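A single protein chain has been omitted from the complex, and every remaining protein chain is retained in its original position.
Which chain is which? They are A and B, in the order written, and residues in each are numbered from 1.
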Amino acid sequence: MQLIIGFAKGSNGRRRPLFARSPEQLDQLILEDNPPLNLAVYLRKPEIKRLGKAGVVATPAILRSVLQLAAENQYHDSEALFLALDADGAVVELSAVDQIAAFVSSSPNTPFPSGDGIQSKDREERFAYWQQEFERCIRCYACRASCPMCYCEQCIADSNQPQWVPVPPHTLGNLEWHVARAMHLAGRCVGCGACSKACPAGIPLGLMNQFLAELVEKEFGQRAGMATKLDYPLSVFNVKDREDFIK
Amino acid sequence: MTMIDRKLLKKESVGPLMAVLRDSGRRIIAPQSVGSAPGAWYRELGPEDELDLEHLTTLSPKSAFLPMVEEILRFRNEGKRIVIDDCKIQAQPTVIFGSRPCDTRALHALDAVFLRQPEDMFFREKRAATTVITFSCAAADPDCFCTSVGGGPRDPEGSDLLVTGIGNDCWLVEVWTLKGKQVVELAPHLFQPAGEVETECLVAKVPVRFSLDDVRKHLPVLFNDEEFWREQSLACLGCSSCAFVCPNCSCFDIQDEADLKGGSRLRCWDSCGQKLFTLHASGHNPRGGQSQRWRQRVMHKFSYLPEKEGLIGCVGCGRCSRACPADMNLVERLTAIAEARV
Partner (left out) sequence: MTADNVYQPYLMRIERAIDEAPGIKTFRLLFQDEESGKNFQFRAGQFGEYSVFGEGESTFCIASSPTRKGYIECTFRQTGRVTAALAGLNEGDTIGFRGPYGNVFPLEDWKGKNLLFIAGGIALPPLRCVIWNALDLRENFRDVSILYGARSVGDLVYKYELDEWGKRDDVRLATTVDPGGEAPDWKGEVGFVPHVLEKMNPSSDNTIALVCGPPIMIKLTLPVLAKLGFAPGDTFTTLENRMKCGVGKCGRCNVGKYYVCVDGPVFTLEQLQGMPNEY
């Protein structure tokens, strides 16, 4: 291993990603209960990859992200080493995808966080809520940049032939962007919450992804970051797929 | 800048002052809380809205001069002909009530870009129609570094009125321009003469955190040190948060939105931190790596802009450090540059 990726104390009470390559840097490593970022997002960055094989201080969210990436052919066996804590607090080293899958399935399944009550509101109220939230969106794409699943070399928002998503950050364009992103993450989002934490406007973006994650689990029995093989509901046709939700 | 006048304003007079401003046809942009969003947000202040001068704003008031989205051309199709229609240039008279010395200073950098020939009249009209009332900072947080870049918590640069707390629910109002004088003259009964109150001024202490001179000296030398910039930008995720919350950043994109009947050409915020910013149609990208984009951000603000316009492209507001999801922290990066052995 050439580097350890974890968290260190940051500035002004914050936490920051640490890319430790020396004993002095390693001394800065801390265990972070409320990570501001999903470190898995750095695994595919060329700037990090060129530093060598990484060991990652892994939370359950990171492990599930890696599993999902593996299922999508974006992470390969033993590309990195993950240092996780088991139920007794002992350090477990995980490298092969199957190892990670076994560890994740033996860990308690974290329930989806409750959605602040917005889910229980009716359609009009929910739409008004999101319109108010997206009026603040400055289209900085911090949500996309902080998400390990947003690894597309050319994002749909970057395309201008055709212009799928309007570039200007008016409320309608912002709505289109966030709906497009949520749809592209349906069944893929592991619920790490990095997007909500990254948003400088304080928009609870994770709620949209959570809504779709719950829907996919209910309708297709799928949850992201649990399996090593991709069985992605939106790209796989199964004769047994229920259609009773189509009205 | 020379001060024209000094007055006192009681906090209880703010409501009546807002009413007078509104009656005079001015709209008021002021920091307020919005829904459940954290911090304060510059929004139009209505008669029922509450001012929030306690919390830091995530964004600067620059959108009052450079909106996030702005129509710069309107056109329509008339059969085979294209007709260009008027678009809105006239700006509504506006008062920004509750800017900070850092945000107000940044207006000079925006002026340097948009008022340079050929003038951008969208910006010019808004600038001419806006009165800036700045509030000195009684508190600062560790991310603030205005004093390291030539500013300060009570810097009047760019302000029409500078308001400083002096305790007892009272403010000292310094009139720095004729525009500021006009505001005071709208409601002279709300202002009292100011005596000797200098010692009572509530102003934060913001220590200087790095040597700007050393930063400027070292940057041209460090330019070709690729490893230096790579190390600095390892954590950078390549979003535009820093550029968009920054009061100085002014780079923009131009996008057309139209249907068969016609449409608009829109100007919207953009950032050099995005990969697409410099991407050629051929696929060639002059700044294809994140470290090059990070270097550009620092060089542009602290080296190119000073050389070209004689001003620093940063006012030390610290918003970038607060907004960055990866805690890049500009002060730490600049300190490393100032202390680099070149």
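Going forward, a residue touches a chain if its C-beta (ideal position, glycine included) is under 8 Å from a C-beta of that chain, and two chains touch if they have at least 3 such contacts.
Note that the structure is predicted; figures quoted are calculated from it, not measured.
Touching the missing chain, out of B:Asp23, B:Glu54 or B:Asp256, is residue B:Asp256.
Only one of B:Gln292, B:Ser321 or B:Thr335 touches the absent chain when the whole complex is considered: B:Gln292.
Only one of B:Glu185, B:Glu231 or B:Glu307 touches the chain withheld from this view, namely B:Glu307.
Contact between chain A and the absent chain runs through residues 160-161, 163. Residues of chain B that touch the chain left out of view are 72-73, 75, 77, 80-82, 84, 86-87, 89, 113-114, 116, 118-121, 223, 250-259, 262-263, 265, 267, 270, 272, 277-282, 284, 286-287, 292, 296, 299-300, 303-305, 307-308.
By our rule, only the chains that are shown with their structure count from here on.
Averaged C-alpha coordinates give centres for chain A and chain B that are 32 Å from one another. Of all residues in chain B, only 34-39, 41, 58-59, 68-69, 141-143, 230, 233-235, 237-241, 243-245, 253, 255, 257, 266, 268-269, 271, 274, 276, 289-291, 321-323, 325-327, 329, 331-332 touch chain A in the complex they form. The touching residues of chain A, when paired with chain B in their complex, are 10-12, 14-17, 19, 36-37, 41, 45-48, 132-133, 136, 138-142, 144-146, 158, 166-170, 194, 197-198, 200-203.
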